[in-house]
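In what follows, a structure is listed as structure tokens, so that the remarks can point back to it.
With one protein chain withheld, the remaining protein chains of the complex are depicted in position.
Chain lettering (A and B) follows the sequence in which the chains are written, and residue indices restart at 1 in each chain.
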Amino acid sequence: MFNAIVSAGTLGTALDSVSVLVEECKIHLNDDGIAIRAVDPANVGMVDLTLSEAAFESYEADGGVIGVNLSRLQDIAGMAGSDDLVHLELDEETRKLHISIDGLEYTLALIDPDSIRQEPDIPDLDLPATIVLEGRDVDRAVTAADMVSDHIALGVNEDAEQFYVDAEGDTDDVHFELDRDDLIDLTVGPAHSLYSLDYLKDMNKAIPSDAEVTLDLGEEFPVKFHFDIAEAEGSVTFMLAPRIQSD
Amino acid sequence: MFNAIVSAGTLGTALDSVSVLVEECKIHLNDDGIAIRAVDPANVGMVDLTLSEAAFESYEADGGVIGVNLSRLQDIAGMAGSDDLVHLELDEETRKLHISIDGLEYTLALIDPDSIRQEPDIPDLDLPATIVLEGRDVDRAVTAADMVSDHIALGVNEDAEQFYVDAEGDTDDVHFELDRDDLIDLTVGPAHSLYSLDYLKDMNKAIPSDAEVTLDLGEEFPVKFHFDIAEAEGSVTFMLAPRIQSD
Partner (left out) sequence: MFNAIVSAGTLGTALDSVSVLVEECKIHLNDDGIAIRAVDPANVGMVDLTLSEAAFESYEADGGVIGVNLSRLQDIAGMAGSDDLVHLELDEETRKLHISIDGLEYTLALIDPDSIRQEPDIPDLDLPATIVLEGRDVDRAVTAADMVSDHIALGVNEDAEQFYVDAEGDTDDVHFELDRDDLIDLTVGPAHSLYSLDYLKDMNKAIPSDAEVTLDLGEEFPVKFHFDIAEAEGSVTFMLAPRIQSD
């Protein structure tokens, strides 16, 4: 059973953070909210999303799982104004999702969850460094690095107490440093890893520029990006595997 | 003889409603305003436009007919701000239209009217159902239907006193219902017909979202969309032939 009402803006934000990695996903319709976990086909980037019951105008569910085409669902949500309410109701018998927006009813065929790539286990890493910064600074770093290279190093300078970003191109380089004053918070620790910009650019698209982003970082370890959505009634964690250092 | 001044906004709106169906058209320069009738090459969609003398800042004409390339004329009108005045003057001798916009003079070669597809007779149908709704609701219905199908059913549920829109795709469906409260007006009658979305999408582009649109509908009959332009000093009627029901 699933019967919920949510603002189009909240639904869209949630879907955006998953659709940067995969085209189809399973949505867990838990009794306290929805949950999505997905990994891209290359097993490099993962996303773990929750949107609690409190993010909805009304919410009833009892633990089922549905498979959806994300871009189709995004298109439907995109037809509504961001404050418009979207009513979602699962027809258990036909396995279709009925979506109503102000008189308009859309019947969405669901995808067999078993045909969707298996959900990843998000490893519970204990990473030594934690950086809390604004979404706009992630955007600046990624945009600048993308001008010179296809990979990016993220790290912490323990002595200077700085978070740094490095990108080395064939002729040009980008270096970005944020110290305690520029950051919301910093836990110093040994951290330096290289990541693919292709993935970071996609993840960056889903990070609001005014979000408070928590970054967990280590030495040649995956990076975790965590931020809240839906006025903290939902949360997104991206995890990105490191590239092998080439130098 | 033709010598008229009109705002670029009014001229542009009038041209837009014709250019969604045809690239060239005849313009009748009547003594009480201009009139355009046109049908698309497949004889499926028709437009009937009038723009009365009162929609112009000044207007003099004596019944001639000119042939024009619509996109060219739209480009010229588009160079002006929407409140800028466009001065149109026909040179009978050279068969060119002189267009002046604030010091800029454009000399437009006309097309021989005899070389343009013949104007259609707009059939005077007595359709049983009439729906009056806002342009934005036409847009919602067309946009949603286009997500799942290439055709759309428009009809009236006589018992429930509702106007409805149905689109059936291979896997997904769209259904849209508007009852008396959602509509500006409704005359109930037997009505259900299928139409091509390609045409409806084009016509929809020319319907202002705040226009009051009158829809005349029957059973497997053409639909008529009627709305006013230029502060009711002009009017547009689209007529669209039905598709054969496939089911």
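Simple rule for what comes next: a contact is a pair of C-beta atoms (placed from the backbone, for glycine too) under 8 Å apart; a residue touches a chain by one contact, two chains touch by 3 or more.
This is a predicted model, so every value here is computed, not measured.
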Check: Among B:1, B:54, B:104 or B:232, which residue is in contact with the omitted chain in the full complex?
Finding: B:104
Notebook entry, point to check: Among the options A:1, A:42, A:125 or A:147, which residue touches the chain absent from this view?
Noted result: A:147
Check: Of A:31, A:173 or A:220, which residue touches the hidden chain?
Finding: A:173
Next item on the list: Could you tell which one of B:55, B:76 or B:127 touches the chain left off the display?
Entry: B:76
Check: Mind pulling the subunit B residues that touch the left-out chain?
Finding: 72, 75-76, 79, 103-109
Note to self: I need the residue numbers on subunit A that touch the omitted chain, in ascending order.
What the structure shows: 140-141, 143-144, 147-148, 171-178, 182
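Simple rule for what comes next: only the chains that are shown with their structure count from here on.
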Check: Where the centres are mean C-alpha positions, what is the separation of subunit A from subunit B, in Å?
Finding: 45
